[in-house]
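This view holds just a subset of the chains, kept in their places.
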């Protein structure tokens, strides 16, 4: 089997790079991964037997966090259609029902392993600098203001490759492998729905992974797990007061901007433990209409991060209390909506050991777990599986010596794609042979 | 002459109402009065001899305050074109060069009188209530989110009528009459350019007028002048800091939103004299991009009002000082741009007397000067003419028992249009016979 994997991975290398470039050229924002989903669905649909769940069915009625405006969705669907996406496929995803789950059923009973890739891009203008590889190679983003600057294009391409490879090895495996293509990781929005829709309920092992360029891992290096993932909550606060003509009757207004400004500033006065990573950011404020009107409406968009879920919960509680207090103090009504979140799991040491063992034949050098200092809602999947008695980890792969994530010059070293594909495939095959499973066929 | 005026005004009544309705149906925002200007130009162009200056020529290179974005201008031009406006006309106004000045030269030398109407509408959705007269009569705004809710449609129609009437009486008058159709009164933006372009430099008398529904004047009542106009300044403040990834490096950012929020709140701590109308409003704040980014950019839009120019100047100075101090305190750069302004002139008692005398034959009842408690940049024209030794007033005409200005149900009693037309015509004819003039033919 080991040799088969190496051979198959090598065969898939070029295709994987080609797919990554195609996705890179057509980036789509969270809950708008229409073309991306359709392409994955088409690729996986060619494999046998690989039942796929997508569209509205995938979500089984659960809520999805942080959906964009209808206008944004419509524009994205129009772009996907113009780029050749099948209208029927688009129709099933209307309303932001992107992403999919595909399942490989091996010949014999065994554990269930899930692997997750994220699909979405970022609201950034990609660099047009000729020194930027996607630009010089002609596969830079074709969508102004949208860019794959967090390697999700590579993740998706690699996971498609893993599915293809394992499909060929089906007879030599046991149990099941679930391929999860999750929308809207940016803003930590999508994983919650996958968990609540039950896609992780029967999973024994969950593998999640990320190419990283700024954690000290070089290309060809891998951490079988990470530490210091930040728990987080994203939110939108909305305040409604009463407008009035400023020149004649300022005293008849209830100023929502006053409240939003005060909440923004006072949020920084919520005390935090020394040495903690507890913190709160108001990343956007929009309020009011015109110079001569007392602002009646205000919106804040922000996030809370902390070392632990408990710390996030405490900060959220204090922020809500502050928001209510200040709004009430000015006779303005306020509400806070959660638009995304993630947590702080501990990667499973035993599972990390299996990943590490698979790294050597895949020609990846194993490094100590890196302290992430960031959030990825894959954490919700790991946490869920662990709470059910299973195992999970977050594999960090050195993405090359490139710019920080979320910058216009971000890129990934494409030579790392095939080894990663091989690493994941080897790990799954190894796991498929293990007795431990919670859910028999 | 007196009888001629009454007869001509009566003949023009229906046309004036029809024009007002046409303009009401096609409202245009400040510096975007493309169709409006073209229509006025066409109507006045039929009269003889009435030389017209418009387009870029009108402005003689002076700056214009508070121009909208190019996108807004383009959309307005497209709408004007779709509504039948001549492409050549539109071309001359490209860049927001709307408005026009037309001049009637009488047979004999005499004083120069200017009359000013304002052209622009407001960013409001007009009421669709069947009880709203323009809706029931089918001439409500055809442009979503734009509405004539401050009677400028009526002002423009009336002044076109005055020009037509006086054109017929040309042989019986002396001196010159300048008809000023000014853009962008909302936000007190346009008058400054007309003054600085020299359009008031040689004027002996300037008449400005407004239909008002909320100052205690009934339909058929007129004040020959007003008191308590508020001096004002409109501004836009922009702050530029430095963005950073919040989760990893909040301390590397320079938060423009922190500064904008603090300036917004602290502006209310600038002290004001008891009993004064000195006040400052931040009517809009927009800052930042996303939940996980430290905001690098922030924009405030606001206005200052006060009883006197000196009070406005003092508040502007203190606000600038505050803005610079707070921005500097956080290492953020800030700038404040004036986007409009007006002042607090005293209406000329002698000129008010002449208007009052003209009111009776026009069948308008004269009331005491009303305390306005608002701003109109006509004030800049009055102030300028007075400083040059001339006279000016701001005539307030009761617009009927309707909703407050700037509300979606605002309307004007159309039966007041013809009497107003007659009032203005009579006043101009009377002024044309007076010796006093600073500028010979």
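Residue numbering begins at 1 within each chain, and the chains themselves are lettered A and B in the order written.
Here is the rule we use: contacts are C-beta pairs under 8 Å (C-beta built on N, C-alpha and C of every residue); 3 or more make two chains touch, one makes a residue touch a chain.
Here the structure is a predicted model, which means the values were calculated and not measured.
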{"item": "Homomeric complex, total chain copies (2 given)", "value": "4"}
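Rule of thumb we're sticking to: only the chains that are shown with their structure count from here on.
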{"item": "Distance from subunit B to subunit A - Cα centre to Cα centre, in angstrom", "value": "52"}
{"item": "Residues of subunit A touching subunit B in the complex", "value": "123, 187, 230, 232, 234-235, 245-248, 250, 257-258, 260-262, 264-265, 268, 279, 281-295, 298, 301-303, 305, 339-340, 373-375, 404, 406"}
